[in-house]
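Sharing a structure here in structure tokens format.
Now for subunit A:
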Amino acid sequence: MSEKTFSVSRRRLLTATAAGGAMLAAPWAWRRAAAQEKPRELIVRAWGGVWVDSLNEGVSKPFTEMTGIAVRHDLTEDNEIRPKIWAAVDQGRVPPIHVNWDTSTNATKSALRGVTEDLAGLPNLKEMLPAATPEGFDGVPLVNMYSYVYVLAYREAAFPDGPPESWDVLLDPRFKGRIALYDDGIGFHPVAQIAGGGTMAGVPGDMQPAWDFIRKVKEQQPLLGEDPDFTTWFQNGEIDVACTILSNARAARQNGIDVAWTVPKEGCKVDTDGMWIPKGLPGNELHWAKEYVNFAMSQQAQQKWTSGLGLPGLRPGLTPPEDLEGDPAFPTSPEDFERLLSVPTRVLVEHESDWFQKFNEIMQG
Partner candidate 1 sequence: MASTIHDKGAGRPVGLRLLDLLEAARELLWPARMAPLTPWLFLLPAVLLTGLLAAGLIPLLDASLRPLDRATFRLAEDYALGNYATLATRPVYGVIALRTLMAGLIVTAATLALAFPYAWMMVRTQHAWLRKLLLVSLFLPFFIGQVVRAYGWLIILGKQGLLNALLDGLGLPPSSLAFTYTAVLIGLVQYMLPFAVLMLAPALTAVPVEVELASASLGARPFATFRHILLPMARPGIVAAGIVVFTLTLTDFAMPEIMGGGGNDFIASAVYDAFFQLGDAGLGAALGIGLTLVGSAVVGVILAFFGLGTLGYVEGREERS
Partner candidate 2 sequence: MAQATTAAAEPMVRLERVSKRFGATLAVETASFDLEPGSFLTILGPSGCGKTTLLRMIAGFIRPDGGSIVLNGRPVAADPPWRRSIGMVFQKLALFPHMTAAQNVAYPLKMRGFPRQGMAERVERYLSIVRLGGLGGRRPHELSGGQQQRVAIARALVFEPDLLLLDEPLAALDRKLREDMQLEFRRIQRELGVTTINVTHDQREALVMSDRILVMEGGRIQQAANPVDTYARPANRFVAGFLGVTNFLPGRLASLAEGRAVVEVEGTRLEGLCADPSLAPGAAVAAAVRAERVRIAGTGETAPDESDVEGEVVEVVFEGDRFVYELRMPSLGGIPLRLFDLDPLAHPRHAPGERVTVAWRHRDLMVFPA
């Protein structure tokens, strides 16, 4: 379809040029021609390691094969790209990327700020589970693509009697100095709330149990890092237990590192990631960015991409990877989700910064 449009527009353009000033008389034709002209490349922000590899295999490569548009992955941290996009939109500049692969929480912050394009018209959106579309917005400022679980990852050799049953294991003196969390505590706040004796009803109103539990964890001298750190630390024998996203633990295991994971009795935090397109792109680039996001929702792309990540996609009818079939950390049915801890995105948007700050305060104190 694109090729056809292009050739037509080209012919129109040539005719217009031949007719001299006729181009001035047909501005609409010119605009339309420009709108669908293919850009040389699309820039998609992604996370490194297993994340970008899966995206490339599942989405970007097939997209390039289909359209001929190269896809470049920008590995700037999601937190670092956000202010750049915000500044670009504020100043009316062209944003630095075409598609942002982002946590749903951060994506929602951008949506609230009004820097996201409306994705409502994308054909594949109809095929996705309802959870793919965020609530409470006019239009669709972002599309959630898959959910993921912050599991309790552990070194098998340290647990000869089987996987730990409770997050209390973090307080075991045996593991003092040998546990790890994300450096802002992301994925751990609700878990701490339950492990500390509180309930999900207390989020965000009464989170004292969570902070008490995190204070006890602090006494255990945890290492604090980001995705790639967990793999390194497991590999170097620095840690035995960590709270990290399943994909990291699975990637480490696939690389021959002695790592397994479990969903303890308190549950694990489940969350979603999505994609959105910043405002301010030239018309044709916006068009192809939307094509990219639409393609990411296709059966083919969802299957390959989310299998690579080891995460359940938000499109019905996907086949789970063999090693994760029936794994409680790979939720597919409503019962699976029962066991997990989910915090509404609106609550996260409003309070997560405070939780980060509070977590930081405890850990740096």
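For anyone wondering why these and not others, all candidates are chains of the complex that A comes from, given by their letters.
Just so we're on the same page, a contact is a pair of C-beta atoms (placed from the backbone, for glycine too) under 8 Å apart; a residue touches a chain by one contact, two chains touch by 3 or more; residues count from 1.
On a predicted model such as this, the values are computed, not experimentally measured, just so you know.
Only one of 1 or 2 makes contact with subunit A in this complex, and that is candidate 1. Looking at the complex, you find that subunit A touches candidate 1 at residues 77, 79-80, 82-83, 86, 109-110, 112-114, 177, 183-184, 221-225, 236-238, 350, 353, 356-357, 360-361, 363-365.
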